[in-house]
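Every protein chain of the complex appears in place save one, which is left out.
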Amino acid sequence: MMKKSISFQLNKEMRTIDVSPNEGLLEMLRDRIGVKSPKCGCDRGDCGTCTVVIDGKTVRSCLVLAIEVDGSELTTLEGVMNQGQINPLQQMFLDKNVFQCGFCAPGMILSATELLEKHPHPTREQVQEGLAGNLCRCTGYTPIIDAVLEHGGCKGGCRE
Amino acid sequence: MAAAKGGAVSDELEKKIDFKVIGKSAVRVDGKAKISGAAQYINDLEFGPGLLFAEIVESPHAYARIKKIDTSKAEKVTGVVKVVSGKEFPFRFGLYMHDRYVFAQDHVRFVGEQVAAVIARTPAIAKKAARLVRVEYDVLEPVLDVEAALQDDAPLIHPELAKYQHVPWFFPKKNSNIAHFRKVRKGDMNDGFKSADFIFEDTYTVPRYAHCSIETHGAVGLFDHSRRLTVWAASQSPHTQRHLFAEALAPLGITHKDVRVIAPFVGGGFGGKAGVSMEILAAALATTVQGNPVKVMWSRAQEFYNTYQRQGVVAKMRVGVKKDGTITALEQKLHWDAGAYVEYGANVVNAAGLSATGPYRIPNVSIDSVCVYTNLPPGGPYRGFGYSEFIFGLESHLNEIAKKLQLDPVEFRLKNAIAEGDTLNYGGKMNPSGLQECIRKAAQEIEWGKKTVSSDPKKATGKGFALFWKAPAMPPNASSTAFLKFNEDGSLNVLVSAMEIGQGFLTVMAQIAGEVLGIPVEKIRVETPDTDRNPYEWQTVASHITWSTGNAVKKAAIDAREQIFDTVSRALGKDRDSLYLEDESVKSKREPAFGLKLRDFVINGIMMKDGTWRGGPIVARGMFMPEFASAISDPETSQGGKPNVHYTVGASAIEIEVDRETGKVRIPKVVLAVDCGKVLNPDLLKGQVTGGMVQGLATVLFEDMRFSDEGKLLNANFTDYKIPTAMDVPDEIVSIFVEHAQPDGPFGARGVGEHTMIPAAPIIANAIEDALGIRLKSMPITAERVALALLDRK
Partner (left out) sequence: MAIVHEFEYLKPKTLKEALHAVAKNRGAMLLAGGTDLVGHLKEGSVAPSLIVDIKGLRELKKIVLKGRILNVGALVTFGELMESRVIQSKFPVLTEIAGKVASVGIRNRATMVGNICSAVPCLDSGPVLLAMDAIIHVKAVRGGRMIPAKKWFLQARKTAIKPGEIVTHVSIPLPEEKGAGCYIKLGRYQGEDLAQASVFVWMGKKGQSRVAFGSVGPTPLRGTRIEKHLKGKKLDPAVLDLAKELVSEEVSPITDIRATKEYRLHMCKIMLERALLSAEARIRGNGPKYGKSLI
């Protein structure tokens, strides 16, 4: 098995690393680069805790080979912070005490960020649909949905 | 100082009403760590290049005798460090009953049971080599059904049951598969049924369920060259784990002081990470590779089939009732499918047995709660601890009775609801309870009695109602402790060993300490524990932590306060009785002008005129044990003793819309009213209601564990074990809090974490009956079952 040198941007920083073809992206990020915010919850694309952003789109990093991201731009939760400070969406989640165990939070925040880029003033259904790929067992989702709606400027949900 | 004594805390603070921190929705102290990705969970910790990885060789059979284990091929693989099997650890252990092993010994008793482990340099090598371990089995006929296991001629799953060590409140039946038989007898059943106008009898069944924390179990063990054992684990029970590791591995010369458990943040618990399950593997395997840390991480599939599962139950009940709706007698026979090992699960059976009347005043009671071994994965604690299971049948059945008596189900419940001072099933008295108020408020919020009609003719609407209760299930001497220490700037560290599993425990402890000491929550740090540094805690289970650890923290804070007053009165000659704490300062009722900042003396003390110092670092402690509790009672009746410290009660109501063609249920609104005494943090409590309700609704609408005829779990993944997504939540979830203070709780609080999922199943079952006239008596009540039941009726 031939190792290959790949280069990609990770949270705006250029990274170069040798990978084996059978190395997973999630394992590479966590175990070799030390970025721990993407978590492993199911390892088969069902739970969304491993969500990262590749070239502007959220993906399940457990279903991507590391070698596939050669030449890509990657963002993890660490990359959506504002110069070391939490961003306004994170602040909303914090103030509203939306998360409990916090394990789903990194993936959930990235999915919510993508959703708000697509629909800055989302309806309740759009938020539910946008977050449906991120499983959470603690919160019953409602506080998360409500916080995203409030961030989008419409408490209870904007109209279409 | 009063602070170090056991028993209830009584303090003038209880009388205070203008709290600064208590009762406020303080922002979580762990919030920033969790929304920034900084929070570390077990799999995020670094152990350096020496870290080894273990892969488990599992039983493919539900019941078999192990003939031979051949590890030679696996051992030859480059990168394999060690292959371990049962012969290295021939020790029995367990929480309440010693009936399980580190690895299977001569028999395997469920599909997925650990038989051997391969420890290797990388996960891939471990996985590859584990496939090369050859195990020969004599396959035996498994016992997969609880009723079959109770037959006289059923194969014995634990022939040596009579020899097993267990707590004194368990009653195993030798030469049977009954691991524990909890018998409750109160009043006179003959009288009870004789005085009834009607007797209603039925059977309800509940399957097995999985916790589905999004973080799977994981643990890392290190047995270093000084022969001390450190285990990092995703754990609800660091001290109990330390105790069980030390106990199980004692033959290796390991003692409690040699064992240390460090628990980082936990990605969801729900009972699944209580006690000791797979963590024993990390502890035991570490001893075989001295000097190297070894990691065991459960895959999602393993998380389903080899951790505790919520037990299934078959509940047969007979209820005697008068025409006016007075319940005269209740007989419950609960047969629990407890699985292959019951060291923890048997206590679920015990707790449910003691309380299987639900929150009702019933003079004549007969309950048999029977813990039955089967060849399915071990049962164990799951949020609700047996109460969700029996409440489904009980509250469904009572609804049917009300209907048959032509009584309003809410009125019927109000008539029989338990109140403060009523006699409990085991003879004790009911604690303060706002149950009546919860019932009324829940009914009002759901507009009980007002029939809604859907605009869509295909849809039927219905409402459902149910009561719930639960007491902590814990040993009578389960205790909590706390340390408090100040920092130079007057900020505070609170050291406790209960676990933050999402419920907000750390925050509430900060609030309690902050309230006593006049310090804002933002200046208090509370972290997850290390058993070497943090004081003792039994376990984070049973919804008892806010109450028990809260009491310990409050006592520690009072201890600190007394030390502060002592220093200030000694150094400055202030009248001690006039001192109080406010705004991070010591103040005096007599001298309004006096104010001394805590930061000015809590570490360095106060300088006297002669240059000497008084005081010094404030370090405080607190301890709480419910000295009034006892688990000893008459085994034939359960009378005597005081096994339960308090019950938290409430009522829940739901409005549904069900599609008559598809069977799909939509939930416009669900309400839960609970009396957990003083509400310490409304946001966090609301979080418990919302999360618990959604988790409970899923058990009745979507989830269940499916096993093959050979005992293999068929849906060990989120593809086919459907936990709710953001699209599967009710439109509106309303929390109502009724506050009747718990006299021995911190600021009047009692437990609530589990309760919020308990009534979810029967409110759905009752609402479906209301909407469609169909009574479904087994869970789950999926769209498919509703639709097919409607087709059958045609």
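Each chain gets a letter, A and B, in the order it is written, and its residues are counted from 1.
Rule of thumb we're sticking to: a residue touches a chain if its C-beta (ideal position, glycine included) is under 8 Å from a C-beta of that chain, and two chains touch if they have at least 3 such contacts.
Model, not experiment: these values are computed from the prediction.
Engineer: One chain is left out of this view; which of A:Leu65, A:Met81 or A:Cys158 touches it in the full complex?
Structural biologist: A:Leu65
Engineer: Given the full complex, what residues of chain B touch the hidden partner chain?
Structural biologist: 122-124, 127-128, 299, 659, 661-662, 664, 701-702, 706, 714-715, 719-720, 722, 724-728, 782-784, 787-788, 791
Engineer: Which positions on chain A touch the chain that was left off?
Structural biologist: 1-2, 4, 20-24, 27, 40, 43-46, 48, 51, 57-60, 62-65, 67-68, 70, 111, 114-115, 129-130, 132-134
To be clear about the criterion, only the chains that are shown with their structure count from here on.
Engineer: Which positions of chain B touch chain A when the two form their complex?
Structural biologist: Touching chain A: residues 25, 27-28, 30-37, 39-41, 43-44, 46, 211-216, 265-270, 299-300, 501-504, 683-684, 686-687, 690-695, 717-719, 723-727, 729, 733 of chain B.
Engineer: For the complex, which residues does chain A have touching chain B?
Structural biologist: Residues 30, 34, 36-37, 39-44, 46-47, 49, 76-78, 81, 86, 90, 93-97, 99-106, 109, 127-129, 131-145 of chain A touch chain B in their complex.
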